[in-house]
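All protein chains but one are shown at their positions in the complex.
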Amino acid sequence: MKKIMNAVADIVRESCEGFALAHADLVRLSTDPLFLCRADSMSGRVGLLSGGGSGHEPLHSGFIGRGMLSAACPGEVFTSPVPDQMLAATKAISGGKGVLYIVKNYTGDVMNFELAAELAAAEGIEVQSVVIGDDVAVEDSTWTAGRRGVGGTVLLEKIAGAAAEAGADLAEVKKVAEGVMENVRSMGLALTGATVPAAGKPNFVLADDEMELGIGIHGEPGRERTAMKSADELVDALLGPIIGDLGLGRGEEVIAFTNGMGGTPLLELYVAHRQVVKHLEGLGVRVARHLVGNFITSLEMQGMSITLMRASAEQLRLWDAPVVTPALRWGA
Amino acid sequence: MKKIMNAVADIVRESCEGFALAHADLVRLSTDPLFLCRADSMSGRVGLLSGGGSGHEPLHSGFIGRGMLSAACPGEVFTSPVPDQMLAATKAISGGKGVLYIVKNYTGDVMNFELAAELAAAEGIEVQSVVIGDDVAVEDSTWTAGRRGVGGTVLLEKIAGAAAEAGADLAEVKKVAEGVMENVRSMGLALTGATVPAAGKPNFVLADDEMELGIGIHGEPGRERTAMKSADELVDALLGPIIGDLGLGRGEEVIAFTNGMGGTPLLELYVAHRQVVKHLEGLGVRVARHLVGNFITSLEMQGMSITLMRASAEQLRLWDAPVVTPALRWGA
Amino acid sequence: MTHTFGPAQARDFLQRYADKISAHAQELTDLDAAIGDADHGSNMQRGMQAVVAALPAEGNPSALLKSAAMALISKVGGASGPLYGTALLRAASSQTDKAEWTSEDLRAALEAAYAGLIERGKAQVGDKTMLDAWRPALDALQKGTPEAAATAARAGSDATKAMLAKKGRASYLGERSVGHLDPGSVSSALLFEALAEALA
Partner (left out) sequence: MTHTFGPAQARDFLQRYADKISAHAQELTDLDAAIGDADHGSNMQRGMQAVVAALPAEGNPSALLKSAAMALISKVGGASGPLYGTALLRAASSQTDKAEWTSEDLRAALEAAYAGLIERGKAQVGDKTMLDAWRPALDALQKGTPEAAATAARAGSDATKAMLAKKGRASYLGERSVGHLDPGSVSSALLFEALAEALA
């Protein structure tokens, strides 16, 4: 394992410190308990809190700022944060209109946020939660832990963040978030594994002609380990289940998000995105908005995920609304 | 070699096509000859053209837009583009006030841009060039091809772009660019090699306890192959030669740019950036502005580079000026 | 058979559980590596060290268990932190005032803990989770000794090997989860063993 780090035990805190130094205009850091929140006041707005294991940067901390998240709690690498962090962050961003928790559907994340919500309620802060599970690679969701929260989380945080920024109340912001969840689906693949610092070795190893289709963002196994294919075939393999599950049809409009898992060059991501657009155009689906880059990653893993969201005019308006965060900025 | 691509011969063009689809609001694509330029008119402004081998994305295409580059010519991976591309791009962005070529100091790039400048002059377009060589890893620059253009290029393109956007004439924009070059220095290191698609295998292989210090952005060898160290030690090893060469002293202000080579997670880059700031603060040097991320890369290479620029108030003003490009946006 | 669960027993139970977790941390992590994310041992070890460090000098069983619950919730993260934390919190809340618990009090407290596990995790017996150690242990305790409960917990844990995971990370593996012990059921068997020893 070769990583730019000092001690394994310090990597998350030190990274957060560097992040807070680099983005002092936008974020403030609390080290004990560990969380990051907006530098400006939240008064009069619904707070948006997310969090999860580290190693998926820029998610979530990179999305703190005007028009997106109010705070984020980073856990250890690939490990859920704990309720103490969430409660402290909740208090920091509570501006009187309540707080929405945005939780990716992993057992640990869900339970820790649940506990935090109970603790916050005990302190008189109104909390609502949404649990996002947009990963179509998990097929049988009734009897299992359910679909995992992946790329759709980025779109949800942006769109719900725009609603909160505009002054919507907690129920409205939650409804906007649910509107995203109903219409967003994702699927990913890995060309290589990733090495969790505490583990010291890759979580899995793929041969030079293999890839893992339907991977989660922690390298959890997906649908199948299969032969490496051309970019266009890879994209088609990811789009099929997504389009089927969304029931996308001619004349509809989507936001298309081609995401890198961390170690895949932009050069390749844009090759993939070209085929995303061509494939959808072939079906008569219009790509109304595009997002391409490494936004929800799995350390240095090579691979990609595709996220599509069927978008209404109102959702596109919220997507276009100004956002000023370390990792996503436009319109302001 | 596992890459998200179709045919090796098509990767650059297809990537540019995907890029142009994703950023149609900002850029236009010409496929023959291949270049990308701003979607809006250049009339009344000095044009800024850069280019170089592909595989360093988002450099240069990602920096096309308001307040930065007017156009970029992508060569094959790690190979200089040719004068035909540059001439066509020059014509496309020529708005009557001349065009500045921003050339990274590699023999091939320099010569091809020189030829393009001669061809453009023959067509009556006023062209000036700046050749940036900010890599302090190359020590003996008098008798060799000279210092390589690396991270400083990003800062130069931003700052000269702001001057051009504000309406400065060609001589003024060139002077601003030269002002950056005099005050910017960089150094990088690699933890892994990168695989050029046409080559099919990594350009070099490092053992699990080795790194290459002083690497260029094509994986050209640097000062020494040495043992892997802690993040803080790595940062110190890069900062030493930079600070020495710039002659930075107490009370001065810098822009500090911690750059990933493509395959290094943000988690690690921020750990490094933390030490950049601490090291400089220890010397009484103030980090006035921060940039952290994968901006000038070497395909999927793991590693990083650090760039420091001694910045005057006027240079900081130009740095802060609005920029609206696919990869760098703020203030507008 | 009757026994008393007072401050000394509660303290002894928690200390013994911490020791057992330390001794079996690598084993728990290895089990989690096979069908999860290889952190159950380190999660529980971090948590139980915090439990021992935070234990107040004074306090009735409820206070001691509550302190342990809060430490687990604050330090473990993942799935097991909220689960064990909730369980102990519910146990603590079942009898807040008594200086000593009767065997019946303890049984009721453990049933409350179990109800907390179900509520938090929304799993069922047979889903290949820690519930598959807890349920048989509680059933055995209804008419038997703490030792019988510990034996039943271990047997329940062993039985998870043949099960298909329906909850937690292991569920993403589907069929590939069969043939491996559930790590949380093993740490739960250790819990009932620690309890039996503290009451012996």
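Here are a few things to note about the model shown:
Each chain carries a letter (A, B and C) given by its place in the written order, and its residues are counted from 1.
Keep this in mind: contacts are C-beta pairs under 8 Å (C-beta built on N, C-alpha and C of every residue); 3 or more make two chains touch, one makes a residue touch a chain.
Quick caveat, the model's predicted, so the values are computed rather than measured.
In the full complex, the chain left out of view touches B. Touch with the chain omitted from the figure is made, among B:Lys158, B:Lys174 or B:His218, by B:His218. Checked against the hidden chain, the listed residues B:Met1, B:Ala121 or B:Ala145 yield one contact partner: B:Ala145.
Check B:Asn112, B:Asn259, B:Gln275 or B:Gln315 against the missing chain and you find that the one touching it is B:Asn112. In the full complex, subunit B contacts the hidden chain through residues 75-76, 78-84, 106-108, 111-112, 114-115, 138, 140, 143-145, 148, 196, 198-199, 203, 216, 218, 220-221.
The rule is short, and it goes like this: only the chains that are shown with their structure count from here on.
Taken as a contact graph, the chains are arranged in an open line, each linked only to its neighbours along the path. Separation between the centroids of subunit B and subunit C, computed from CA atoms only, is 56 Å. Centroids built from CA atoms put subunit C at 32 Å from subunit A.
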